[in-house]
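The complex appears here without one of its protein chains, the remainder shown in place.
Each chain carries a letter (A and B) given by its place in the written order, and its residues are counted from 1.
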Amino acid sequence: MTFVTFVNQFISGATYGLVLFMVALGLALIFGVMSIVNLAHPSLYMLGAFFGYFIWFSLKGYYLSFWLSVILAGLAVACAGIILEFFLRPLREHTEQILFTYAFIYIIADLVKMFWGGRYYTLPRPPGLDGSVTVGGIILPTYNLFIIGVSLLMAALLWLLLSKTKLGKIIRAAVFDREMVAMLGIRLPWLFALVFGIGAFVAGAAGLLAAPMGSIAVGMDAEMLVPVFVVCIIGGMGSFLGALIASLIIGEVYAFGILVLPQMAMAFMFVVVVVILIIRPQGILGRS
Amino acid sequence: MILQVDGLTKIFGALRAVNNVSFGMDQGDLVALIGPNGAGKSTLFNVITGFLSPEAGKVIFNGEDITKLPPHRITHKRIGVAFQLTNIFPGLTVFQNIQVALFASRGKTKNMYSLAPKMMKEETGEILEAVGLSEMAHTLADSMPQPDKKRLELGIALAGKPELLLLDEPTSGQSAEETFYTMELVKKINEEQGLTILFIEHKMPVVFGIARRIIVMHHGSVIADAEPESVREKKEVQKAYLGEKV
Partner (left out) sequence: MLLASVIVAVIIPHLLPRYYIHLLNLFLIGSLFALSFNILLGNTGLLSFGHAAYFGVGAYAAALLMKKVGLHYFIAIPLSMAITGVIAAIIGYFCSRVVAMSFAILTLAFGELLFVIASKWYTFTGGDDGIQSVYPPDIIASSAGFYYFTLIVVTLGSLAIWRILNSPFGYTLQCIRNNRQRSESIGINVRRYQWMVFIVAGVFAALAGCLFVTLNWSVAPPEIGFVKGGEPIVMTIVGGQYIFGGPIIGAAIFTFFQFFIGQITIYWALVIGIVLALVIRFLPGGIGGFIQQRMAASHQAQQSRV
């Protein structure tokens, strides 16, 4: 393996991993604050890609249409997320919540099929990011580097939100002691809806952001499902940093695995999962 | 010496929940473990029963070092526990609760072919009789009032035919009558079956009423370990309970 190949795979792996990370971020936020496991989160990712595509299509030609589409798609998915959260509210037990969101995987997938058909769509990269960059003699796709940057930026923004703003403090307090927060006059239902909305926004935006690198089709949710949750479990449910580390590991394992066993790169991911879970069943940064 | 606890220490972050605790118990002892809230009594129980592992120290039972054993193995060594917050099987009936405990202690749990409802009916009945729950045998455990759940808790612990019984606040939440009944029961099983019993309690009349020896804990350490009368006199004990004032 040459150095060039190595760097290319490395960047490719990091890109894939960080897309997983963006989806996992929303999941971790929702789980951390509300202890809800949202199995339909990857479906929200797919929804973001579809919403985004059609918003972009309508806005085509306008200045900054891609970026606007990302934001609007994110918001649209956030609304979908809030609706889902509303229905989820009466359910208290974990198993019930998992199964309820599981039902939504099918509902969302079929609704997407209903509105946008079973075909796939391709989204071109936005102008300015469609070329490549030469670093140290190696040609790298600009868009991949952009994704790496944007995902880290999103994580940083979320972290800032949680640690520096008042809202963030309230959210963190709610993780530890819901009743107390409620007694301080904060309306918990609104807070939870907001948190779910933020998590959904991130997933939806990620959906559209990742779209130019592949195609937008109905199977996107299934493709993401296992890897994203594996990332969350290895990293430790609810931990952002854990998810980051785990997603990079998974991304790189997959990228290099493809070189060795192209048909079954997934198997390598498994070995990693199994090994980590045996050594540390609660995940890298999970609470035991 | 049936139970020997030696230098047991359990640390949570900056808190020494159990601090270098040592004591021994002979067969047939009926010992009370008392101390203000947060003294580390329940934590000590959790370490002895294998739910927590200590940072230092040993627990030796019948000559065997059981410190590192997981809870299910410790039960098989014939140590029984009744928890403070009722820890029963809510979806099963009272009868089934005791039955499973019996199955588990007799090693029958791998049996996949016999019909469970017909098994060990007599033994189950005996234990229900002993804790006074015979009439509620077919009630769903979760639907019982709290004091009855406590009795079931005790029944489950007894089902394992333990040599050493650890009871964490066996009378909490019970009325004066029920408390009396429970403590008479504890005294009875100690005297008739020779069971060694260590119990945590807050109700002083109960403690001084039946314990033959009292161990007092405070801030994780043992500050007294003697007969009831001498413990009553000890200044340290009074200090601990009254909050450093004498």
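Points worth noting:
Criterion: a contact is a pair of C-beta atoms (placed from the backbone, for glycine too) under 8 Å apart; a residue touches a chain by one contact, two chains touch by 3 or more.
These numbers were taken from a predicted model, which means no experiment stands behind them.
The missing chain, though absent from the view, touches A, B when the full complex is examined. For the chain missing from the display, the contacting residue among B:His76, B:Lys121, B:Lys188 or B:Arg212 is B:His76, taking the whole complex into account. The hidden chain makes contact, of the residues B:Asn20, B:Gln84, B:Ser105 or B:Ser172, with B:Ser105. Although one chain is not displayed, its contacts with subunit A can still be listed: residues 37, 87, 90-91, 94-96, 98-100, 102-107, 109-111, 113-114, 222, 225-226, 229-230, 232-233, 237, 263-264, 266-267, 270, 273-274, 277-278, 281, 283. Contact between subunit B and the absent chain runs through residues 49, 51, 70-73, 75-76, 81, 83, 87-92, 96, 99-101, 103-105, 108-117, 119, 156, 159-160.
The definition used in the following text is that only the chains that are shown with their structure count from here on.
Centroids built from CA atoms put subunit B at 48 Å from subunit A.
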